[in-house]
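We show some of the complex, not the whole, and keep each chain where it was.
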Amino acid sequence: MMDLLEVLHLDELSHGLAKLSMFPYFDMAHYIMSVLALREQPGALEVSRVSPFACWFSSMLFCFGGAVLSGIMLAEPPVAPLSNSTSVLLASIIWYLVFYCPMDLVYSSITFLPLRLVLSGMKEVTRTWKVLSGVTQAHSKYKDSLLVMIAIGWTRGAGGGLIRNFEQLVRGVWKPETNELLKMSYPTKITLIGAVLFALQQTHYLPLQTRHLMLIYTIFTVVNKSRMMLTGSSSSPFAAIESAIYRTLFAGYSPYAALTGEATKACADVSASVATKESSKNRAADAPSPSPVMGQTLKAKEESERPEPESCKKMD
Amino acid sequence: MMDLLEVLHLDELSHGLAKLSMFPYFDMAHYIMSVLALREQPGALEVSRVSPFACWFSSMLFCFGGAVLSGIMLAEPPVAPLSNSTSVLLASIIWYLVFYCPMDLVYSSITFLPLRLVLSGMKEVTRTWKVLSGVTQAHSKYKDSLLVMIAIGWTRGAGGGLIRNFEQLVRGVWKPETNELLKMSYPTKITLIGAVLFALQQTHYLPLQTRHLMLIYTIFTVVNKSRMMLTGSSSSPFAAIESAIYRTLFAGYSPYAALTGEATKACADVSASVATKESSKNRAADAPSPSPVMGQTLKAKEESERPEPESCKKMD
């Protein structure tokens, strides 16, 4: 392993990566993409006009949700992220510019495909740092509990998604019928995998150095995210593995077999077409938004990064 | 008191009981009955097919809800129950077997009346230990605060019920119109009474030894639960006391007296008949489930262990 890495000069690269500071550029990219994700939620623009405060609070939950949620889970003050004034100030400025910039210049710029691609890539890099910090923090508190390490690493990295229901409540939106546990989005899945890998690495079950795993995981997430944005493909890279695991473990017995057997199969098959339909739906729903068509399509694709189509649940 | 106990050889029995280890058999019974309760929730089977992860998370909340909730209330990490790997592994295996066992063998077995009776009894025994551990933990933190001791003992023992709303949210179900505070179920009530008794005992207001109270409380809960399961009676043993307290304290004045006076009386009177109707409703709603009829009936009875009928609220 080490030999291969050295041949490819990747060992030096991993040294460089591990020393990379997230502040301020990568953090900024994370804040920009988080606030952008909020702005592209249905109804968010209206909330930004009616109640700037609720909009700001929602933005902070998008930006610092992981820190807040993992704080609660470790019984540390959820208010702590607010004490880092510089980060909050930075995120607040970005929030203001994305939502209220005259002529909507900032939003128009960051939805410009190449810039959005770079910012998305940088945001993915911050994920590695967040997952690792969560895992090591849990490791220092609960020595050998893999599960706690995975849970904290996961919530630190994907907290914004996991508290989505309550973030929406701040904006007056309540969608109890769906959440990230019931139907994981791509970012939540990739973060969970990262948390598992880093937890195994920290407990020495995975014989890799931290910085090598950081490099591998970062490259995987950035490449995969870029591929998804460029090709507009909504297929998860884990769809095949997920499907295999599901068929092996969870399809053993079903009292609904007679009713849902074909439905479930049909669901799996129509996955792609439903995802496409969802994209069109998103595009239609967001029509009043004045972003360029390119950004629109990209967003729709990002939104639809879910392998299981909505209808599967309904059919059951 | 001591004499009476000695005559009946109950003192030795209480010694034995106090030394009884909950792990692994009683804990297993608790996990089995908890996961079974989840499986018998409407819609839970569908969730288990669509999202095994959400189903697993819900099961863990049923099994460890008390520890999680009392942890939050004492500002201790709610993630702590996850650090007990053995318990989580045991509960996860039981979750898997109850939901996904080939031929549904496990579910069919545990819904077989005599086994279900034994498991229910064992689960009731774990209640005593949980309430006591909650009360003593609160006692060590808040010396003489009866209320805190009761609150923590109660949430430790009945936490799964108290966080029901949020456990349902994990499965995409949201029923804000009801909760365990608004309409207490039998387990929640019996746990509250246990918490009050143990809190009084720990602060020496109740002149009993801990192990004697453990014995009395355990016998009461086990006998009462078995009686309810065998006779299918949904009448709470406290219905008379509750009614008396209600009439004395809370019926003094009502601006709705003219409207609801008779309605309330009617409610109290039709309690039994409504409970019976509910049982039939449950039986009908769960019809697709392939459990033996005996188990079905039992479950319906367990579900309807509520003295106040639904309609009372609506009539008001």
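Letters A and B mark the chains as written, and numbering starts fresh at 1 in each.
Quick note on the criterion: a contact is a pair of C-beta atoms (placed from the backbone, for glycine too) under 8 Å apart; a residue touches a chain by one contact, two chains touch by 3 or more.
Remember, it's a predicted structure, so these values are computed and weren't measured experimentally.
A.B. asks: What is the total copy count for the complex if 2 chains are drawn?
C.D. replies: The number of copies making up the whole complex is 3.
Note that in this section only the chains that are shown with their structure count from here on.
A.B. asks: Rotating subunit A so that its CA atoms sit on those of subunit B: what angle is that, to a multiple of 5 degrees?
C.D. replies: Fitting subunit A to subunit B on C-alpha positions yields an angle of 120 degrees.
A.B. asks: Between subunit A and subunit B, what is the gap in Å from one C-alpha centre to the other?
C.D. replies: Centre-to-centre distance between subunit A and subunit B: 37 Å.
A.B. asks: Could you please specify the touching residues of subunit B with respect to subunit A in the complex?
C.D. replies: For this pair, the touching residues of subunit B are 45-54, 57, 71, 75-79, 82-83, 85, 88, 96, 100-104, 169-174, 288-290.
A.B. asks: Subunit B touches which residues of subunit A in the complex?
C.D. replies: That would be residues 72-75, 138, 141-142, 145-148, 151-152, 165, 174, 176-179, 181-184, 246, 249-256, 260, 264, 308, 312-313, 316 of subunit A.
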